[in-house]
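Everything below concerns the one structure shown next.
The complex appears here without one of its protein chains, the remainder shown in place.
All chains are identified by letter, namely A and B, in their written order; residue positions are counted from 1 within each chain.
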């Protein structure tokens, strides 16, 4: 696999973060000290201009870019590159005063006042015009600066708008989506129910708080439209920049599994994927491994959006954040763990929000490399500088990539449909948690697992897990059949294949669209358990030792032509099938009819991996493992989240962090890490 | 007692449900299959047109009724009758677009958008005109159809509207109610408090969210007005239908104890009472008996609204529903229990929402006889068909009625007043729960107990329970006195007789309006207990074994001329009277000063029944019992909710379900039922 270095002129890993010099323009002493300390911390890049519009253009049409020129020049002269943000993430007060349409209207139909951040209408022509203008000027002035690496479009795009302009665009979007045929929409949305038929697209409104909330199809199309409109806005910014500087890549920073936007649609418009990672370190609900495993899931979904190159960790907190329910400080050594995890998962950058704490306003206590104290002798600064050194040591791994032969399907459309489904229990649907819990079992097995949309290309994979695939996209059923046909191992669960892309229930038996052929079963009923209810699944002698606890959901199956692996042990459906397997072509299709604890399912997963020809790692508890692969070498990352030392055997190669050869055994200290250049095979 | 068959041409029991063929007009195969399966399931009636307006009148003034004609004809030819709904429960999109005044304004003063269901202004002249027009056309077209049994007005009427038209009507209503004298209102509402006097009726507004909420009288009159206005709307629909087809009876479907409307006021306008029953089967808070006892309470309040004829179970779920917090499937056999309970309580129909699940929208997962699978070999279909057969077997009981000599008083006015009372603890008032818990003890004793408003005629009764009768209607006190005077047994409790119909406190001692004479006590203080507080009531030797736990409320009494049956055992009112009895005329008036567990009160209830000449049944735990009475025979119903078999002795007659004679002993299986035609006496 060829290496892909994201920014050849900067080389290796990027170590940087958001930098807001505009807050300190009256303090040249501090700006000078910033450069000195960045160099000391091994910072080779800073992100500028994220919220600088009111400094670029303090009054409409009056532009000031010189201050930024000085900062970029100074940085560049000191070996620090620039990521330049477009400033559309927050608007100057004059802009909202002059163009009130730029302010969003909320679900209650009330236009916001000026303020906060995520508060712009994505449709507003005036705001798009003003944004294009400032973007154009930035690109013209700084597009050829030798320090410039990347454009960072806006900031953490999110939210939705119910203004008249957006309502109008929504109607147009629907008109296009349903081929200008209102009866097509009526059928897709099943509006005959409750007499909700529309005569024309002009009668349709978004799901206002005091309006229509009972049409599943409307709710889902509104989500899709919001992604479409946000992406359209994103494209409008990218277009201006690319016209002037087509060679400068663009990104925007994503936020884990943010529910409001289907990131995969937006990803198509970006050159590089980047995201912001803020785990709740040391919380009192879970182990550090569990916290970081969720973070690895997020790294992985980002990586899976563009498999041909590394991604970027655009933001993370050097110390703590200020907006968690409980803002505990990161324990010593944990910052290093988190930074190396990013690299292990395929990121080529470690970046922070923020370089220096501001004196006031909302994020004055958000962690930063430099505290209000202002010195370089703090614990946080020292740990940051240590990361700077580590990143230099592992530089050979930059540009390599993580490769997986297994994948988990996770869909925004499916997620929205499940959330909105008027069924089951609203409290225990837990689609995201279910996906993450299963994925985490493969992480513990040391098996790399991509996270894909259900309409992805499955060619590269040998094993697929599709939890709760409630909504089927048009081609998904046939692609899954083809996947198994050619030898793949597939797992589906309860609540699979109930509805089509418009959320119309399949007739003739779930899972629909032909999947009941693939699995050889029909689900006749789904039982929703109360928290105090319990049941079990007992396996046939083939899996003699297994008994799984059932909670939340249990489907009652009719088996057509599948092998029954296990049955329920109690309730009125005692003895009926709970886990089935069907040989289909060269592969196998498993159906797990009830919600069970993924840890109990591990023996089944292990067998499926064996059938797929994949060998799990034998990892100590609390250790995360990944390998980055490149033409010139492969690099194994070991991260020990446990508070005790541990040992791993059968490892050979060289630990880049210590420059020590390994002869079969690796000792990891408590919170210890290793990055092993593996012997060429 | 003469039998009253509700629909002689259909005969016996009605077995039916909501049917929405308009969702399947493009699928004649499905419509045909519906008829076949209805017959197979023993369905003899379907409810049509509940949400069909946009099919009747897809554009304003353009009417399409032929499709309904075909359905009704087909059904009739196959022995299936029609209940025809008026379509005002949901409006076409064009109607709201053309007449925005038809959409409701909420408590925040904001007009709703188009959507949902319960969203029409009851005052809107435009909406009334459009409703009258469509109703008129329906009656003209289908009023003489041989399959038509009943009109079903709108659907689950509910909610309130704060639009300018409703505000204006409210003022007019108050002007009439208070004899056009604003000072009469000022006195009744005690507006001298907080300087809230009104100069004129035009200054009065409903209790808007950001408006006046501190005048109890205003709050109560707004509730009364909403009932009045909803009833006026109901009457406006009935009027049109009766003009054209005076002989077709009308109903509307009630929803258990729905808080927003005083159903007894609406009941006066209806020919038949019907309601929708959706118990939370198999929840994790209570036994199945408890769940069903609540349901029996609801059946009974419906039955008590029109004692001269059977009522209708208009809706129930064949399987599960989709809107409970946890939508667990009904266990085998429980559907039968629920359906026979309806019959046992006096319903002559068992009807479902819905016949067939739609493919999309809000209720796509609401239980139905026919699932998305579409076949007649499902568990739910089989259980439904079984109910169809049972209803045929018990046909002789149709038209008979349940007769009670005891009654419990439950009032909407009193309920609203208690809810709004700024006293006690807002968390533990529990008026409804208190009434239901006491009523349930009589159910366990097998003693039939009607549920009446406090202004009812008590002539037919020998024992009355009046829990928490906080608000006294003008004649209630004197009627209760007369009841006891002539030999009745009466129980009142803490929080009785504090206020008059306007919620003005009685002066001179609670319970007011002369009730302190009847009971021989005055309540000086009422103590509200914290959850961790406890007290007890200990009885005099006459009731040697009794000690009741006190929770939530304890009144401190002064006894004037009553017998003291029991006293508190602790706190500063230790030793003061807690339960008293006064012989008054030929009867007895009991006062229970504190909240206690009804199960502990059973010995007292038993003695009162003895004094009233009523013999309780000796029922095994978990068994519900009722008798339906008719000139031609009496029918005893036994319903065993327990998961174990049980036996009942001293029963003679014939079990209609099995056509087996009983010679003194009846065995009920787990979830077993029996309907015994009793020997003529």
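Everything below uses one rule, namely that a residue touches a chain if its C-beta (ideal position, glycine included) is under 8 Å from a C-beta of that chain, and two chains touch if they have at least 3 such contacts.
What you see is a predicted model; the values in this text were computed from it and never measured.
A.B. asks: Out of A:175, A:363, A:533 or A:547, which is the one that touches the chain we can't see?
C.D. replies: A:363
A.B. asks: Of the residues B:210, B:377 or B:457, I need the one that contacts the missing chain.
C.D. replies: Hidden-chain contact among the options goes to B:210.
A.B. asks: Given that one chain is not shown, which residue among A:323, A:572 or A:652 touches it?
C.D. replies: Result: among the candidates, A:323 touches the missing chain.
A.B. asks: Touching the absent chain: which residues on subunit A qualify?
C.D. replies: Within subunit A, the residues that touch the unshown chain are 20, 22-23, 51-55, 58-59, 87, 90-94, 97, 106, 110-117, 282-284, 319-320, 322-323, 325-329, 331-332, 357-365, 371-374, 378-380.
A.B. asks: On subunit B, what residues meet the omitted chain?
C.D. replies: 108-109, 188-199, 203, 205, 208, 210-217, 421-428, 499, 502-510, 522, 524-533, 572
Convention: only the chains that are shown with their structure count from here on.
A.B. asks: Taking each chain's centre as its mean C-alpha position, how far apart are subunit A and subunit B in Å?
C.D. replies: Comparing mean C-alpha positions, subunit B is 50 Å from subunit A.
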